[in-house]
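One structure coming up, written as structure tokens, with questions to follow.
Just one protein chain is left out here, and the rest sit where they should.
Just so it is clear, A and B label the chains in written order, and each chain counts residues from 1 on its own.
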Amino acid sequence: MRAAESVPARFRVGDRVRVRRADPPGHLRTPWYCRGHVGTIERLCGAFANPEELAYNRPGLPAQPLYRVRFKATDLWPDYREHARDVVEIEVFQHWLERAVE
Amino acid sequence: MSGASSDTAGYYRRMQAAVEELLILKGIVTPEEVQRQVDAMDARNYKRGARMVARAWCDSAFKARMLANGSAAAEELGLEVGPLKLIVVENTPGIHNVIVCTLCSCYPRMLLGIPPEWYKSRAYRSRVVREPRAVLAEFGTRLPEDVDIRVHDSTADMRYMVLPLRPRGTDGWNEERLAALVTRDSLIGVARLPDLG
Partner (left out) sequence: MRGVHDMGGLEAGRCERDEHEYEQWEKRVDALMMLLSAKDRDLLKVDELRRNIESLGADAYDRMGYYERWMHSIVQTLLQRGVITIDELGRKLAEKEARDARG
């Protein structure tokens, strides 16, 4: 993919990021349960066309960087009863992420 | 029944036949292509993943390549996976991995074929991210106390397979014998492979 067709990656492995608490209509691939939560960038998967636009047969370009973000289960679920070190890892597109200020 | 609700029995079967016929009339697909596609998907099953696991257990350089790029590793073994972007996640003595797609049913189909019905169910998709051990227990799986869980939610372009722990008691086994030990459920992470003897 030509450089002009993908947005530059803003985050690096280890960065703390928050999933935006947005609620647009349409087809979204950022699950409800992680919105508003803070996680750690586990890896950059590459840049991919935006599924929110592809869902309307639009090209979804420029491609958005896609990251795997690691969340502590105890952060996601206030009543989490299993292990303190359990995690949930989710693929989140860059446009849903902002740097976390903690 | 196959999962068709009772008041639509036959309706969607007829819909599929009608749409297929229209697409054939319009020259968009041929009946042979549809059958080839059915056959190709039927030929994909968990044994393809089992071969990758067995090779990784025997060859640490392959394992490293597989953990870095699962699709390239599959192709090394002659497993055609098309556009699949596979991430293989490794179980260790301290970490157990489980795969889900909470939003629909994303699964490494081009490697492993069609996912089981329970993987697409409301119960699994809702609960495994929130109470993974309770869900694993319903599959008859209990993890040792000192093992932590990583749940992977396939929300976008990547697809996942678990590299299970190699069972104890298999020293010197060849790849074919090792591959036969691997179950589909261990590749999804709802089961572990028992140690032998």
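The rule we apply is simple: a residue touches a chain if its C-beta (ideal position, glycine included) is under 8 Å from a C-beta of that chain, and two chains touch if they have at least 3 such contacts.
Bear in mind that the values here come from a model prediction, so they are computed numbers and not experimental data.
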| Out of B:117, B:176 or B:195, which is the one that touches the chain we can't see? | B:117
| remark: Contact with the hidden chain, among B:42, B:80 or B:176, goes to B:42
| said: I need the residue numbers on chain A that touch the omitted chain, in ascending order. | reply: 23, 26-28, 31-33, 51, 54-57, 76-77
| task | Just the residue numbers, please: which parts of chain B touch the chain that's not shown? | result | 2-5, 8, 10, 12-23, 26, 28-29, 33-35, 37-38, 41-42, 100, 102-105, 114, 116-118, 120-127, 129-130, 135, 138-139, 153
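The rule we apply is simple: only the chains that are shown with their structure count from here on.
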| remark: Chain-centre distance (mean CA atoms) for chain A and chain B, in whole Å, is 23
| query | How about chain A: which of its residues touch chain B in the complex? | reply | 29-31, 33, 45-46, 48, 51, 66, 68, 73, 76-77, 80-83, 85-93
| said: Under the stated contact criterion, what part of chain B meets chain A in this complex? | reply: 85, 87, 102-103, 129-133, 148-158
